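The block that comes next holds subunit A.
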Amino acid sequence: MFEDSVPLAHYLTLSAVLFVIGIVGVLVRRNVIVVFMSIEIMLNAVNISLIAFDHYLNLSNGQIFSFMVMCVAAAEVSVGLAIIIALHRNKPTVNLDEFNLLKW
Partner candidate 1 sequence: MLLKLTCLVPLFPLLGSIINGFFGLRIGKNAVGIIACGSMALSFLTSILVFVGFLMLPEGQHVFEQVAWTWFGAGDFSVDFGFQIDPLTLIMMFVVSGVGFIIHVYAIGYMHEEYSFYRFFAYFNLFASAMLVLVMGNNFLIMFIGWEGVGCCSYFLIGYYFEKKSACDAGTKAFVVNRIGDFAFLLAVMYIFNVFGTIDFTEVMHAAPEKLVYAGEAVTLITFFLFIGATGKSAQIPLYTWLPDAMEGPTPVSALIHAATMVTAGVYMIVRCSALFNLAPMTMMIVAGTGAATAIMAATIGMTQFDIKRVLAYSTVSQIGYMIMACGVGAYTAAIFHLVTHAFFKACLFLGSGSVIHGIHGEQDMRKMGGLKNYMPVTYWTFLVSTLAIAGIPPLSGFFSKDEVLYHALMDGNIIFWGMGIGAALLTAFYMFRLVFMTFHGESRVDPSVHPHESPKVMTMPLVILAGLATVGGILGIPLFHGWHILHNWLEPVLHFDLANALQHSEHMLHEAGKHAPSWAHLLNPKEHNLWLEVFLMAFSACVAVTGIVAAYIFYIKRPDLPEKFTKGQWGFELVQNKYGVDEIYDEAFVKPTVQASHLLWKEVDAKAIDGTVIGTAKTIGWFSKHAQAFQSGFVRNYALFIAVGFISLLLIMF
Partner candidate 2 sequence: MFLTFITFLPIIGAFLLAFFPKENEGAIKQTALAVAAADFLLSLYLWTNFDSSTHKMQFGLNIPWIESWGINYHIGLDGITLLLYVMTTFLTMICIIASWDVKKHIREYMMAMLALSTGMLGVFISLDLFMFYVFWEFQLVPMYIIVGVWGGPRRIYAAVKFFIYTAVGSLLMLVAIIWIYFHIKETTGVATADILFITDHLSSSVPLGTQKWLWAAFFLAFAIKVPMFPFHTWLPDAHVEAPTAGSVILAGVLLKMGTYGFLRFNLPFFPQASYEFVDIIAVLSIIGIVYGALVAMVQEDLKKLVAYSSVSHLGFVMLGIFALNEYGIQGALIQNINHGISTGALFLLVGVIYDRRHTRMIKEFGGLSKQMPVYAICFMIAALSSIGLPGMNGFIGEFLELLGTFQGIGFLYAACATSGVILAACYILWMFQRVMFLELSNPKNMNLKDINTRELITIVPLLILIFWIGLYPKPFMKTFDASVTHLVSKVSPDNFRPKQDHNEGGHHAALITKTELAKLSQKLQKTSHN
């Protein structure tokens, strides 16, 4: 199999890079949906690490964990989209910067 060909560090690096991409996405994008997608990238980055760890530690907890994460992510998506839709009804825009009624 691939045990020796791809060391753990690579997986972790990939995961970290993806995670940072997600963070940067959240920080720089204005579009609600894109921001939301960036967050999903972060979650999936974590999933990569989880699976990789499992693989190298020869355990199964991580896989279970990653399933949970996926479930939760799905739930979050549904709630999140619902919120965005509700918002869009009151204020037809997806630009995040326009939502700053509440501040200071």
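To be clear about the criterion, a residue touches a chain if its C-beta (ideal position, glycine included) is under 8 Å from a C-beta of that chain, and two chains touch if they have at least 3 such contacts; residues count from 1.
Candidate selection criterion: all candidates are chains of the complex that A comes from, given by their letters.
In this text, all values refer to a predicted model and were calculated from it rather than measured experimentally.
In the assembled complex, subunit A touches candidate 1, while the other choices in 1 or 2 stay out of touch.
Across the complex, candidate 1 is touched by residues 23, 26-28, 30, 35, 96-97, 99-104 of subunit A.
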